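Note that this is a trimmed complex: some chains were dropped, and none of the rest were shifted.
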């Protein structure tokens, strides 16, 4: 009796875990460290969302998220030489994960009775906070702060969900149109190197 | 029907958001990254406090905190050349924010039924944890660990609140005397370069 939301949460978990494990491998982490980074990338955003919604973190209710991350580690260990040559595949995974996590985050927040502006925020957190924790743990400045419209794609996807819901569309239409929005925005941003403007011109500030 | 606590939380949010956005700008973040850093600086300490008190994070109940951070971003984008020449103004903002957040943290913790020593800790967390998360995300060692009496000012302010309460003062007196204590301690510490002693002499330690 899997629901659509379960399936997309699982697929997104695998994609995000792979992205974390590959970065951990590049930093010479051992298997366990890679597993932790994969797990944090995959479930970190949803865990922060669930703590803020005051519900038990989703991955503690169903062993499939831990199992999925372990499977991702196995895939990286066994197929690592192949994986190096498939950056594009992983970019695709990562983008689909982003779309799916955003939709899950929006729906779970609405389901908890919060208004839409909280749901948009939580959709964005679900999609991008895992990557932020991942980058902080591997001692890098989070890519999401400088990368092509990563979190903005979540935000726009959430907006489309909202508009679709306002227009009384069935839930499946809202879900799919939101996910497609995230994917299209992210693909176009990467293809055409679209970024938000940087906040330069104030870089001579020193702390008092 | 705004309460005094609402007003000071709002003013503190603006001051802290500006401080985060300016540091993000110095690191060449894009607008969205700067917004996130501003938001984390402004609401991070209070969010950790609320999660520990097991209540819904304050900024999820009232859109004004997100709006206030967005306004702070707009101000930095529009007036950035001017801002560079007003470090002192921002130091003032930051100090007032610190004082106000400390008072809010102490009061909310007491209101949740915890003893004073927890309230002091939560006041300090409310005032300084947002800056700690901000510095971690921009990949710097948190300033609060080396800066002139930053968190100590929160702690002393909380102590004054406690003493004032023990002396049966009206709540407004406790609030104002605590806030003034934070501001005065911080101003004196910066003016006279007062710091806590460093823990040197053990710097040849290596991890096993």
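Lettered A and B in written order, each chain numbered from 1.
Just so we're on the same page, a residue touches a chain if its C-beta (ideal position, glycine included) is under 8 Å from a C-beta of that chain, and two chains touch if they have at least 3 such contacts.
These figures come from a predicted structure and were not determined experimentally.
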Give the total number of copies in the whole complex, keeping in mind that only 2 of the identical chains are shown in place. 3
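Note that in this section only the chains that are shown with their structure count from here on.
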Please compute the C-alpha centroid of chain A, do the same for chain B, then give the distance between them in whole Å. 29
Report the residues of chain A in contact with chain B in the complex, numbered from low to high. 51-52, 54, 114, 117-118, 121, 132, 136, 139-142, 144-146, 151-152, 195-208
Within their complex, state which residues of chain B touch chain A. 21-34, 36-37, 47, 51, 54, 56-57, 60, 63, 66, 76-77, 80-81, 83-84, 87-88, 91, 136-139, 143, 147, 190
